[in-house]
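Complex shown without one protein chain; remaining protein chains in place.
Right, subunit A next:
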Amino acid sequence: MIRFDSVSKSYPKQSRPALRDVSLEIAKGEFVFLVGSSGSGKSTFLRLVLREERASHGQVHVLGKDLAKLSNWKVPHMRRQLGTVFQDFRLLPNKTVAENVAFAQEVIGKPRGEIRKAVPQVLELVGLGGKEGRMPGELSGGEQQRVAIARAFVNRPALLIADEPTGNLDPQTSVGIMKLLDRINRTGTTVIMATHDQQIVDQMRKRVIELEQGRLVRDQSRGVYGYQH
């Protein structure tokens, strides 16, 4: 599903590379936590997977494709097979819950009939049945994140990337979000989640990948958070 072959990434005007010689493989259907302090390279890792950035050295394979060889105009098609969730939800405030989810399908040209069927279905799945007409501002943080997850999942991506999805949520709400991500993972979707939340990582007992100053320092199946911040 994802393979990094001795990947390095340095940004211009920065002496220290954000990633150094990272090699790893993530198989289909895995649930992976990406941990590390701020500036350890977690975001760069995710940006490379999304091909928002290109690796300076080494090869990044996502969904069987070498991203260095993927031409720019094919990138959107690749991204349609990825879902993304962020700490700040990134919902459109002037659209309803259903419209926010439908937006993800409209902009890739899905037929209207399909959208009308898929949106209530996915909202039901994330536990927001009956809240289709609400505006994001009327929802709690946990509910907004569920909308974002629904939007990421509505196109049934093979890979879901979550960048600190519980960063803005209280522990109880976070548990609900994690249960939802776990359920999505059980449908066969690979999940990569960058997080700082020790409790969640320790509870879930999934594979843990730890980065430190751009290096891969730990890759442990059924791991714990393991470092103090």
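The criterion applied here is as follows: a contact is a pair of C-beta atoms (placed from the backbone, for glycine too) under 8 Å apart; a residue touches a chain by one contact, two chains touch by 3 or more; residues count from 1.
One rule holds for everything that comes next: contacts and distances are computed from a predicted model.
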(Q) I want to check something: the complex is missing a chain, and I'd like its UniProt protein name from "Sugar ABC transporter permease", "Acyl-CoA dehydrogenase family protein", "Cell division protein FtsX" or "NADH-quinone oxidoreductase subunit NuoE". (A) "Cell division protein FtsX"
**Q.** Sole contact to the chain not displayed, among A:R54, A:H77, A:R183 or A:R205
**A.** A:H77
Q.
I'm checking contacts with the chain that's been left out. Which of A:R54, A:R112 or A:R205 qualifies?
A. A:R112
Q | Residues from subunit A at the interface with the omitted partner, ascending | A | 50, 72-73, 76-82, 84, 90, 92, 103-104, 106-109, 112, 151-152, 155
